[in-house]
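To start, the structure under review is shown below, and the notes come after it.
What follows is an incomplete set of chains from the complex, kept in their original frame.
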Amino acid sequence: MLAIDPAAHLARVRETSPLVHNITNHVAMNSMANVLLAIGASPAMVHAREEAAEFTALAAALTVNIGTLSPHWVEAMEASVLAASEVGHPWVLDPVAVGATRYRRETGARLLALAPDVIRGNASEIIALAGQAGGGRGVDSTDPAEAARDAAIRLARQTDGVIAVTGKVDLVTDGRRIARLEGGHPLMPRVTTLGCALTGVVAAFLAGADDRFEATVAALACYAVAGELAGEVARGPGSFAVAFLDALFHLDGEALAERARLEVDDAP
Amino acid sequence: MLAIDPAAHLARVRETSPLVHNITNHVAMNSMANVLLAIGASPAMVHAREEAAEFTALAAALTVNIGTLSPHWVEAMEASVLAASEVGHPWVLDPVAVGATRYRRETGARLLALAPDVIRGNASEIIALAGQAGGGRGVDSTDPAEAARDAAIRLARQTDGVIAVTGKVDLVTDGRRIARLEGGHPLMPRVTTLGCALTGVVAAFLAGADDRFEATVAALACYAVAGELAGEVARGPGSFAVAFLDALFHLDGEALAERARLEVDDAP
């Protein structure tokens, strides 16, 4: 028996269809919207300084993704984060390639200082982000999630938030508990922006959740099981992307109960 | 026998392959281009102030979509609308979420004042747009098209244009006639930007048409029938999106004659 029941969280998302405001990169916008619609949430992409913060207040959750930055967008990101905080709605940071350039490192640090409820990234990104705060440097994106364990725990305690490190194996920690999830499929990294879209799914699961750690773990479990199901019918990355949306749409408690593989422990 | 023959309009689009200039939102660009290519039109996305109006004059029709605004884009939209009007080419407004923020309401009002040939939106958007012009307020996007009937008729008379309210049932009016269309499929709102892409299809059907109302009704009828056909083979929103493009590409007079369900009456 799982202490965290992904199906209960999924049912809440489908019932409430939370409006998720995304300031996300250009590559991800279309696929992220489709993933959110498939899982039962309601996506909106709004990035103009002239309206972003006002829109955030209407939404149930916010995501901020630094994949394709520009200065006006960074202003909109900060204003929207403040708006979300003011009304007490959760926000999720996706620090795409945060270690790659000075501009990303600076923007990442500015957003980190605003205390995201959840940060979702790959191992390299989480290590780079933690390194900024405490020394050290980003490393290659082929790092397994395990290598980012200590960085994730440190970041979680520093931000008083949840850190989700995704890869072949996923780790989630709030600095107190740590979950390890398996599943998914080797074709997932061959489809662009599935990670970015997962950040949106995490935000949808946070909306109205009592426990940010459990909601994040539930979101990742749903994603991993849908990926596994899609992998069983896909013939390559093109058909995988299609099957993945279909699998998210049809995902149910039975598949989750049978296939979700997650363990929760106390963080060291 | 239908007074409006969608197949004749579709044949004209396929024969002339009109170049449709779209200043549309980032989420929609790729899927809108694919929808236009599938139906037989030729899409182009150009939004820089430095060239948008010059490009508009080369195209057969223009669409303006406020989904992801920014000030430079609004300037390009207005310049392109003026360019289209100067050469006598039709333009279609897609007032995405026009009631959501002050920036959208203001931009919507500025574009409305330029008298779009057609406005295509969901019920909430049409009500919000009509409200701006005459009092009243935007309402929830779950409003059925029927709820927007009076607002649509008022807007059509005010702009001397055509208003298309799309949803489970579609309404089209030019203030004198009103058409009601059924069809489509429940998965359509689960695929992002199919509404935005329909705006492009309407523009393609307007190019070279004698009657804007009939061309708009024909475009919506084709879309609804393609959606119905796609729904028969789709297993979820991912495979629906794929099947929908295939269905648009293969759509023919036989399927339209069998499946298009539309009634035209005098507007009250």
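For clarity, chains are labelled A and B in written order, and residue numbers in each chain start from 1.
We adopt the following convention: a residue touches a chain if its C-beta (ideal position, glycine included) is under 8 Å from a C-beta of that chain, and two chains touch if they have at least 3 such contacts.
Everything quoted here is computed from the prediction, not taken from an experiment.
**Q** If you can see 2 copies, how many does the complete assembly in this structure contain?
**A** 3
Keep in mind that, in the parts below, only the chains that are shown with their structure count from here on.
**Q** If you fit chain A onto chain B using only Cα atoms, how far does it have to rotate, to the nearest 5°?
**A** 120
**Q** Rounded to the nearest whole Å, what is the centre-to-centre distance of chain A and chain B, using the mean of the C-alpha atoms as each centre?
**A** For chain A versus chain B, the centre distance works out to 33 Å.
**Q** Give the list of chain B residues in touch with chain A in this complex.
**A** Residue list for chain B touching chain A: 25-31, 67-71, 97, 100-104, 189-193, 235-239, 241-242.
**Q** Under the touch definition given earlier, write down the residues of chain A that touch chain B in their complex.
**A** 26, 29-30, 33-34, 37-38, 43-48, 50-51, 54-55, 58, 72, 241-250
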